[in-house]
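As you look at this complex, bear in mind that one protein chain is not there, while each of the others sits in place.
As written, the chains take the letters A, B and C, and residue 1 is the first residue of each chain.
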Amino acid sequence: MIVEMRKDTTQDEIDDVIYRARSLGMDVQLNSGTDKTVVAILGKDTGKLSTDVFAVLPGVESVSRIMKPYKLASREFKMADSIVSVDDIEIGGRRIVVMAGPCAVESEEQLMEATMVVKSAGACIVRGGAFKPRTSPFSFQGLEKKGLELLAESRKRFGAPVITEVVDPHDVDRVAEYVDILQIGARNMQNFSLLTQVGKKKCPAVLKRGLSATITEWLTAADYLLAEGNDKVILCERGIRTFENSVRFSLDISSIPVVKRFSHLPLIVDPSHAAGHYSFVPAIAKAAVAAGADGLLIEVHPNPKEALVDGLQALTPSDFSRLMKELRAIAISVGRYI
Amino acid sequence: MIVEMRKDTTQDEIDDVIYRARSLGMDVQLNSGTDKTVVAILGKDTGKLSTDVFAVLPGVESVSRIMKPYKLASREFKMADSIVSVDDIEIGGRRIVVMAGPCAVESEEQLMEATMVVKSAGACIVRGGAFKPRTSPFSFQGLEKKGLELLAESRKRFGAPVITEVVDPHDVDRVAEYVDILQIGARNMQNFSLLTQVGKKKCPAVLKRGLSATITEWLTAADYLLAEGNDKVILCERGIRTFENSVRFSLDISSIPVVKRFSHLPLIVDPSHAAGHYSFVPAIAKAAVAAGADGLLIEVHPNPKEALVDGLQALTPSDFSRLMKELRAIAISVGRYI
Amino acid sequence: MIVEMRKDTTQDEIDDVIYRARSLGMDVQLNSGTDKTVVAILGKDTGKLSTDVFAVLPGVESVSRIMKPYKLASREFKMADSIVSVDDIEIGGRRIVVMAGPCAVESEEQLMEATMVVKSAGACIVRGGAFKPRTSPFSFQGLEKKGLELLAESRKRFGAPVITEVVDPHDVDRVAEYVDILQIGARNMQNFSLLTQVGKKKCPAVLKRGLSATITEWLTAADYLLAEGNDKVILCERGIRTFENSVRFSLDISSIPVVKRFSHLPLIVDPSHAAGHYSFVPAIAKAAVAAGADGLLIEVHPNPKEALVDGLQALTPSDFSRLMKELRAIAISVGRYI
Partner (left out) sequence: MIVEMRKDTTQDEIDDVIYRARSLGMDVQLNSGTDKTVVAILGKDTGKLSTDVFAVLPGVESVSRIMKPYKLASREFKMADSIVSVDDIEIGGRRIVVMAGPCAVESEEQLMEATMVVKSAGACIVRGGAFKPRTSPFSFQGLEKKGLELLAESRKRFGAPVITEVVDPHDVDRVAEYVDILQIGARNMQNFSLLTQVGKKKCPAVLKRGLSATITEWLTAADYLLAEGNDKVILCERGIRTFENSVRFSLDISSIPVVKRFSHLPLIVDPSHAAGHYSFVPAIAKAAVAAGADGLLIEVHPNPKEALVDGLQALTPSDFSRLMKELRAIAISVGRYI
């Protein structure tokens, strides 16, 4: 941590900074320029310190963080790529893992048809929402328990692992009984009670990036899961909020190389929620694979026209099937496979 | 809702749109321009419909919403300003209500001293966090139950109502036993389980704007509370995430006249979390009062240098006292008082 | 254009809207819902009208635009993909056109070596800045005339067309004498004097997206060039400003399918300015090709460590050479070639 003192600072003020740093177990090195004094705070755990600890002291102009605030999710903590296994599927390995299915589980017929369709096109994990966080209280909120049962049934019949979102910290145990992967939605990325519970559960978890979270905040949220001992964390980029309004969210394609540089965790991409419109999904999905994503989370509905939630961003079975062919070609061109 | 058809649309596609609209109980009016056909979907409840319902149909180019998606929070639903009463304090009336106190309750001594200080300077409601949602799992997370007890004790001793944040839907009942106003934090603005529980509790609630929520989304989140029968909703603007990095969040000053135009709910402003630095708090607080806010939520700490959380944004007792004097002058200049 | 009237509007106010629309040569259709009246303004040229024309009238609640404000750049105006030819190179065809070279022309030796390197790796157009718009007045501003002469010399020696940025409307003629393609930089996307001059020049022009321009504003800026009769317009996505700070700009990958849907113009991508760091450039470049970009604009420097401008985002010759191999594989996987 770098503490810049004001031009007109006094020796006493500098001493206060040094004293506080030492009392927190940190080392200090003083850099006295011609113009101003800069104090470097050194130590293993400066990432855990708030910059406020020094910024509140008199005579301090600014405090800059050098160490990242996340620790367990960082590549400095663990150099090698992490791989999360679900059954015999490895997420974060050479295979690009496609998870697909409807936004919401609507009925037995809908989910089974969707499962059949996405499995036969090459998806290996099935998605479907039982609890739907909806912007308006007047919208369809999901089948809840019935939805979970249908996901378990789909799993039993077709043998593919299933993923669903959990929204309430007190539901974690219950939901984990029915499904293989718990999803923490973008709006809950900093719902710390929920993170703690999913961390304790130690089951595979997809952590979606908050729609206005920096990558640093996202990886720090991952630390909540890792700190509870859950190392089966999969990150999911799903678009960030910007001023551009032709899509629902702007998929942050550069988050892929950035996360790969700074973290060991596997990273998948959700092109559907970013695009908000089926016609933009294929281009974004292909870009994600080319840029190095470890998987995709795609919405497919047997009949988008009749979808109860987000039909506009769902691919039809035939569009999904065509996209999978294109994705396979790109995967090969980057030395991977689907 | 306005459905724009593609240039080359067919009569069948137009008929499909009309059929779907009528099956949802809506009226339809057709506008056939020289260039393209535009279908207006009319009815009392188009605000509740998702635009996807029409956008998924073939031949549709775009769908624009005319009615706002929120209903109960809107001034079209209720014309007169709402006033929320807490004891004998009216929020939303002529008096500008200042809520102040430390970010986190840290100890009995700290809270009692803070209460004394803010009360004597003119604040009429005391704030203090017992549960602190923190970006990093390694940071101080609040005194929890002990914090609630101290808030209740402060209330008993000093007679001023207290406000604290609730973060878990299952804690709503418990927290409401100790405090007068429940706060829903910015990161939980779309935590719909939490909104529903606080809605059911029917106690005064401050709903902070999500850090990347549009005003429309914020008012739609308020509908979650109102729909459960809780009409004691107070909105709180606390800054939005933008590219500007000299402050933690950019306080959206125009949200004040915008909310006042479109909603009947009272609106307060939190300059402390927006600024992130004590030196910027007074200017923002004064601007908020001049722009028409109904109150302020300000962080004050007896000794910011020793604060466990967010010390940099806390005012000292003497700075707060000076600010209150300045705010009183501005309040009078806009026909109100503190 | 859709004019929503207030709930309590009068017949006179509605008549005023109708009168104004007709006086502007537009058709009008009235949609009288149970709740409020909505007036549809129809006609070929509603895209050219400002929404203010109606929004200022009493009784109007809001005005929504249906037609896009751009015209000549839109696919509704011209259905087929446009191809811009420079010598025998077609931009917008099956070949993915790579333009590469140093950010700034620094010396004869540097430019000739860079040209040799990028040509032999497969780039077919050479980039190099002679006029450098710099954030600070104390930074290197480019070789200006000398830079232009060196670009012309490179062209003569190596036979590859060259592209350079023009920053002053009065320099357009002069710069066009030396180079094949004029670049309008991101900060000048709405420098309308410059757009008009480049439009009049009718030479191939790359129009970079402004760092906070919506796609709609970008295509409307392209209309400035097209309206002057210059149909050799190439769009260039180079990242937008967001809150994310791990990169200089967030490349908007979804702009590729969005532009392809709404415009006939060819579109290239600049991964270097978006990333701001060489290590992120390859992933973004590959993503762009996979998503359907028609070309790339990449910074390559013989010795980035000694670059006078933006050395951190420049690829070394060997990194560029490796990237070109990877790009070729991806191009083939999407049915194109480099």
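Assorted remarks:
Definition applied: contacts are C-beta pairs under 8 Å (C-beta built on N, C-alpha and C of every residue); 3 or more make two chains touch, one makes a residue touch a chain.
Predicted model, so just to flag it, every value in this text is computed and none were measured.
Interface note for the absent chain: among A:T10, A:N31, A:S120 or A:S318, the touching residue is A:N31. In the complete complex, the hidden chain is touched by one of B:I256, B:L296 or B:L312, namely B:I256.
Interface note: of C:N31, C:S74, C:S154 or C:N191, the residue touching the hidden chain in the full complex is C:N191. Residue C:L57 is the one among C:L24, C:L57, C:M116 or C:C203 that touches the chain not shown.
Residues touching the missing chain, restricted to chain C, are 48, 50-53, 55-57, 69-71, 133-139, 141, 167-170, 187-188, 190-193, 195-196, 211-212, 217, 220-221, 223-224, 227, 241, 277, 304-305, 307, 310-312 (touch as defined at the top). Taking the complete complex into account, residues 212, 214-216, 240, 242-247, 250-258, 260-262, 274-275, 279-280, 282-284, 286-292, 326, 329-330, 332-334 of chain B touch the chain not shown. Counting the whole complex, the residues of chain A in touch with the unshown chain are 2, 4, 7, 27, 29, 31-35, 38, 40, 42-44, 62, 64, 66, 76, 241-243, 245.
As a convention for this text, only the chains that are shown with their structure count from here on.
Core chain by CA centroid proximity to the global CA centroid: A. Centre-to-centre, using mean CA coordinates, chain B is 38 Å away from chain C. A separation of 26 Å divides the Cα centre of chain A from that of chain B. Residue numbers of chain C whose C-beta contacts span two or more other chains: 242-243, 245.
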